[in-house]
Each structure stands twice: as structure tokens, then as C-alpha cells.
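Just one protein chain is left out here, and the rest sit where they should.
So, chain A:
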């Protein structure tokens, strides 16, 4: 596997892409030992910073860092422009879908989706039916997982519209690259990503409830330091200069949310929550939740607080809904989806199930409501025993699964034991939706499957990360300045 995959730097036939000659030269001129030295320096910084994650199901449950790869992946300016258009279209459709499905439900009246797919889906939350979030925006932060099979062949693998994580890696990886490989930034005109926290804060402020003045109070709500993404929660709060709170720091009184501070109660207007819906408010969702804020949904329904992302979003990124995304985009935008889906068989449909069972060794089969690479089968790399075991699981509960072909995921040169070799990658760009529109940050999280031939990039399954460079157009100006806080980049037309 992998020999026929598109390499994003070296091209398909080993003739490197002319636009990336600088990078190819850099790779050729920098000895692997030097690359390794820099990579180890970066990883040691990450370890010191505590950018770690816990692996579920791991007995020692020790915290690990996600391996970092020093060789960046690169998007050309025009590739990025086309990709961004597709992402914006998709996220606009996701927001329109959520606003509709918890409101007028026009898409169901039009017969575009089967009603049972929504109403019998646990991700459809009756608790938020009839509630309209400020400005009608539901998915303020989307992490759309993409795979690539050619220069302009991108496919959406998953829409993450709940609490997508990984943006701290985008920022930390870039900081490490600027520090350890400054020469690359001299040779390539790379768009800066360090404005992300400012853009996120601006997005949060833009959806603050009306009447809370010029300076709304925004907070990040974390489940606490046992959560695997706690580093990111504290990192984001820190970089935005806003408070990181846990449920116990918040109280709801008279349908308004307050934060306890040493100076007394402060009204909270916008909550970027990194807590799942189930644990937001024990009076409305799971009553046994210790992580929730009693009364939060009442404050939200009364329009006194914005919750980012909105509760109930799981219905938009559910894998069973995913297969209808092309129809959803067409319904709300009136146009064909610019970013296609990966072909998907819904195992709830008898014919699709038969096809899937007949081709298990060729397909990737996933749980409709799973994430993190758990409960899935990657047919081409699975043993016969694994396939047979999975067959029984699938036959018992077919409605819980979808199947997709194994795509020839693009590769990017990656530092491995034997030197630099191609490894498969995917990509998660971050799309922000605020009152002033939808924007894509020029960068994202590239995950790389470090094992040769492997297509599973999940960090819980041995994946690593890379920096993702977006090259600027010829007409763009960018300045780099070295200040007390390190190097910053700015660009303008």
C-alpha cells in the first residue's frame, strides 16, 4: 500500500512539484540526524509544556505526547483558496441545517432526509427544540476532517461540529517550526496562524447576547484536568486572555450565568464549553452529571448566554447524517457541494449491509456515533480473525455502522527511523462562524500515520502531527518580526 498514493511534495511519480522546490531542496540539504535533533527538541518542549493526552482503554493510562514530525505539509495558495470555498459552503450548510432541524424542519417537509434518521437519533436533542441561539449560529467552531487523493481531490471524512479539538497543536507546532526551522520561513511565504485565538475571541464576542454591552464576558468551560484535552482548554483560555472555568465556578440565578470570583459574581455572556451536551446541565441532560451547571439551559433558552458550540449539534456531525451531507448542502445553498463526501454505505440499509459484509476486507467500517478510531475495522490491514470477529459485531447491530472504501490517502515525507519516507496524512482545518460570517484559519491540524502503510492517523492509535503550511499568494505581503514573545508574522494584500 502507499506506493500509488499522491505525495503532496514529491507528486505522484516522484517528480517533485515545482512550486515546492524550496522545500524539496531543504529536505535534501538537511541531514536526517539534524532533522531528528530538531524534532526531539520540539518534542521535549511539548513534554515540558504538558501538551499530553490520555489514551482511553490504556491500562497504565499514562499521559503521552503526540509524536511531532518536523517535515511540514504544504498547501499552495490556489489549492487553499478552493479548499476554503468548499469548507465555508459546508459549514454554512451545517449551520443552516441545525437552525432548521431544531426549528421549522423544512428539510424534512421536503423529504430530503428520512424523518427517523433525525427523530430516532439520540443526537437529536428534544431539550433544545425551539431554542434559537444568538444570531442563529450553532456551529461556531467546526473541525472538518479531510483526506486528499490528488492535487485538488479532497474528500470530507467527518464533520466535527461539537467540540473539535486539536487547534492547540496547530499553534504549538507552528511555534516549534518557526523556532527550529526559521530558514524555511525565509524560503516559503507561509500564512500565519497565530491570529487564531484573536479570531476565536472575536467570534465569541460577536455572538454575545444582545444587551450585554461592548465588552461581553467570555469564558472557557472545561470538564477539568482529567480530560484528555485539558491542555488545549487552558492554552486557549490563556491565549485569549479569558478565564478557564469548571462547572463549580459557575452559578445560574434568575436565568443568568455568573462566575464566582474573589471580587464577587461576574455575569458571563459567552461560554466556550469543552464539555459534552450530556454533562452541561444536570436538570436537563444527565441528572448524575457532576460537571454540569444547573440551570444553564434555562439561561440559554432565555437568551441570556451564548453557548459555543450550541447544544444539540451532534445531529449535524453524526455519521449517519454525514452520508446525506451532499443533499443537505444542495438543499440550503441551492448548489452542488464543492467538497465531496467519501462514498458511504449505510449499513442500516439491507443492500448496503450485504455489500459491506461481502467486502469487509476492502472497506473501512465505523461506528455511526464513535470517534477517536475506536470500534472500527480497517479491512485491508485487518487479519482474517479480526474481520470475522467484526462481522459478528456488525451483523448484530448493523444500524450502528457505516462503511467506506479505503482511499489512497495522500502522503507527505516524514522522518522515520530509516530516514525520510512517505506516510499517509489527513487534515483538520478549523472553521469559525460568527455574526460577521464564516472564516477558515490558513492552517490546521495534519495528522500522520507513522506506521508504514497505515491509514489510521488517530493519536490514540499511533498517529502523529505535522505543521500545515498554507502558502501565500504572490500578491500578499507578509512581515516577520522577532519580538520578546518570539517571532510573529503578519500578512496583508
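One rule holds for everything that comes next: a residue touches a chain if its C-beta (ideal position, glycine included) is under 8 Å from a C-beta of that chain, and two chains touch if they have at least 3 such contacts; residues count from 1.
Rule of thumb we're sticking to: contacts and distances are computed from a predicted model.
The chain absent from the displayed complex carries the UniProt protein name "Transglutaminase-like domain-containing protein", chosen from "Transglutaminase-like domain-containing protein", "Sulfate adenylyltransferase subunit 2", "Acyl-CoA dehydrogenase" or "Thiamine-binding periplasmic protein".
Among A:143, A:295, A:398 or A:429, the one in contact with the hidden chain is A:295. Screening A:111, A:126 or A:350 for touch with the missing chain picks out A:126. The chain not shown here is touched by just one of A:19, A:255, A:278 or A:452, and that residue is A:255. Although one chain is not displayed, chain A still touches it through residues 115-116, 119-120, 122, 125-131, 251-255, 282-284, 287, 294-295, 298, 301-302.
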